[in-house]
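Excluded from the complex is one protein chain; the other protein chains are retained at their positions.
Letters are used for the chains, namely A and B, taken in the order the chains are written, and counting of residues starts over at 1 for each.
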Amino acid sequence: MPIDIVMPQLGETVKEGTITVWRKKIGDRVKADEPLFDVSTDKVETEIPAPADGVLAEILVAEGATVPVGARLAVIASDGRAGATSATPATFSPVSAPTAAAPAIPMPPRAASGPRDRRRRSISPVVRRLAATHGLDLAAIAGTGRDGRIKRDDVRAHLARGAALECSVIPFNRLRRLTAQHMVRSKATSPHVLQAVEAEFHRVDAARRAHQAAWQAREGFELTFLPFIAKAVCTAIAAFPRVNAVIEGENLVVFGRIHLAIAVDLGHEGLVAPVIRDAGSRSVAALARAIRDVAVRARASRLGPDDLAGGTYTISNSGVFGTMITAPIINQPQVAILSTDGICKRPVVVEGPEGDSIAIRPVGVLAQCFDHRAIDGAYSAAFLRTLKDRIETTDWTASID
Amino acid sequence: MSPRTKTKATSGRNDDIGEATRLGLWRQCLEVRHLEKRAYDLFLQNLIKGTSHLSLGQEAVAAGFGVAMRKDDWSFCTYRGHAHTLVRGASMTGVLGELMGRECGLLGGKGGSMHLTSVEHGAMGSYAIIGAHLPIAIGAAWSAQYRGTDQVAVCFFGDGTTNIGAFHEALNMATVWTLPVVFVCENNLYMEYTPIGEVTAVEHPAADRAGAYGLPGIIVDGNDPDAVFRAAREALAKARAGEGPSLIEAKTYRHSGHSRADPGKYRPDEEVKAWLARDPIPMYRKRLLDFGVKEAVLDAIDAETRAAVDAATEAAKASPEPALAVIERDVWADGGASWRN
Partner (left out) sequence: MAELTYREAVAAGIAQEMARDPNVVFLGEDVAAAGGVFKATVGLLEQFGPRRVRDTPISEQAILGAAMGAAMTGLRPIAEIMFSDFLAVCWDIVANEIAKTRYMTAGQVTLPLVIRTANGGGSRFGAQHSQSVENWAMAVPGLKVVAPSNPADVKGLLAAAIRDDDPVVFFEHKSLYAVKGEVPDGEHIERLGTAKVLRDGRDVTVLALAAMVPKALAAAERLAAEHRIEATVIDVRSLVPLDTETILREVVKTGRVATVEENPRLCGWGAEIASIVAEECFWDLDAPIVRITTPHVPLPSADNLEDATVPTVERIVATLRQAID
């Protein structure tokens, strides 16, 4: 069957093309995919291969001539017999021809729905559903099934790579994994009991107001509530040392010195609890600097292994976000952890010699989770009462150094 | 050919049956007659749908056994079963209601004419596939035998049944196991449209086969309530005594066609005329009058049964159609119809 060669549509907007060179002469044998002629358009310069084996029987358009898309250019006969009269035009796909260098292959199109095509288009119900649910473009998913069929697992893998719009999968990094393991282990190890007290922070607040400007000017950062709380914790621990301990086997190892771990959020990308050594001997100011130091270094990933080891009690501070109460998870192998939450102004009843009155005071909740294996509720409660008393009654303005 | 006993009606009012029993037979004959006539009328009014097989003309068989059976005996009958169900004590309203597809029907509208059942009255079912209930009846008889009760299973069927395999299987096993069961063939001469004689190897389709199972061939006038009653009494006693099954062939004739769809035109006029002359109801009335029973007594029973049928008709008409919820009820013993979890 003779085949007509016509001017291909090399790009959607191309209307005509110029034959720059015929690579074959009339009578030459041509093989499918062998270059037959070159075409130049306003967009591309390209080589067009022969669509089938045969003999170049006729050349109808000479080199240098410009003809519209679809014009007959030549005839290839199957066995050398010229068949100009009954040629079948070779069709070019008008849409799939790339506008860049890749040529349209002048091949007759394949039957639209051969079994292989059908299979490639076979999208199983579950894949359809997953695609609809996650807004996936299936064309972007590589199928690993027979003939490239997309299977359910292919979609899942695609989702796992985070390609989906509405659902992303974030693999755990090392820190996340360790945190996850630690939290699960802690919950499984320690029977947690939560107790909380409400403390008034008017004296702390007064101290902050009194020192803030000078502090800011001298130290370059804000004086927060946390170092005051840390100091109060240390003094309360002196009265109730068993919260400053670890469990080893069936022993409670109670420490004389306080190595205070401070939970630091790494910009929502993880959590570490660097340790401030010998916190009990430090002043509020020293604690403020130490807390500042470990937090800055933690966020800069400049903590060493020693910074994270050896804590005896932990404070977790969610207060900056205005939380009301948090039940923290014990930092193993310690036996207690304190959460400091949001401090805000509330009307409170103040008892005075002239009777009760209402005052506006900053109030916050201090919540401690303790390991009930180590201590009991009364001990923890007594510790919290002492902590509250220290915060409320210490003359902080006079005692930050 | 097997040995044959023919039971004849004996006369005399102080005989072995007695007046009270005879009045019971009379009452049952009339109940069946009036109920079946009413069923036919209700067809014509299109209040009864589907098919129905009437026992008009065959009342004496049902009545004879109905009176002879003990309350705790079991009867198994065919799709021509209105009569046999009624004589066990099932309510007329229940029967007519079932025929009319009403909630008050014996089966709540789920069975219809061909499956009337009233287990509480020992009417263990009407079976619409020829032959099926003979084996089922022997199962009930086996159960009575096994449990040592002296209950008897009575199984009614038509002449056509004698040519199906289940008939022979059941008779053989009943004999081999000496089961307390009475098989009653109501030979009304036509299987459906075809005369039974044209398609059967022997003259008496049941009695002539009895010998094959070691049983005497018993033929009884199925239009004579007394004759049927006596045969029933004897067979029931034999069964209760542990002496095994009986097979009774009752010759009778249906006054109407096989079923609602059949006007019965295939039967010769003379034959029909001759059998109508032997209509069991007027014949039995005459006998009772001959025996000195007062006409007023007979007429009173007649009037009572007519009134009862009227009342039942009204009650059934007044009954609602079954609730659709019953469609998925009672497939299983748990009351439901679920086939999956």
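By our rule, a contact is a pair of C-beta atoms (placed from the backbone, for glycine too) under 8 Å apart; a residue touches a chain by one contact, two chains touch by 3 or more.
Keep in mind that what you see is a predicted model, and the values were worked out from it rather than measured.
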{"item": "Contact with the hidden chain (one of B:201, B:277 or B:333)", "value": "B:333"}
{"item": "In chain A, positions touching the absent partner", "value": "124-129, 145-146, 149, 151-153"}
{"item": "Absent-chain interface as seen on chain B, which is shown", "value": "74, 76, 107-108, 110-111, 115, 117-120, 124-125, 127, 129, 131-144, 146-147, 153, 165-166, 169-170, 172-173, 176-177, 326, 329-335, 337-341"}
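In this text, only the chains that are shown with their structure count from here on.
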{"item": "CA centroid of chain A to CA centroid of chain B, Å", "value": "85"}
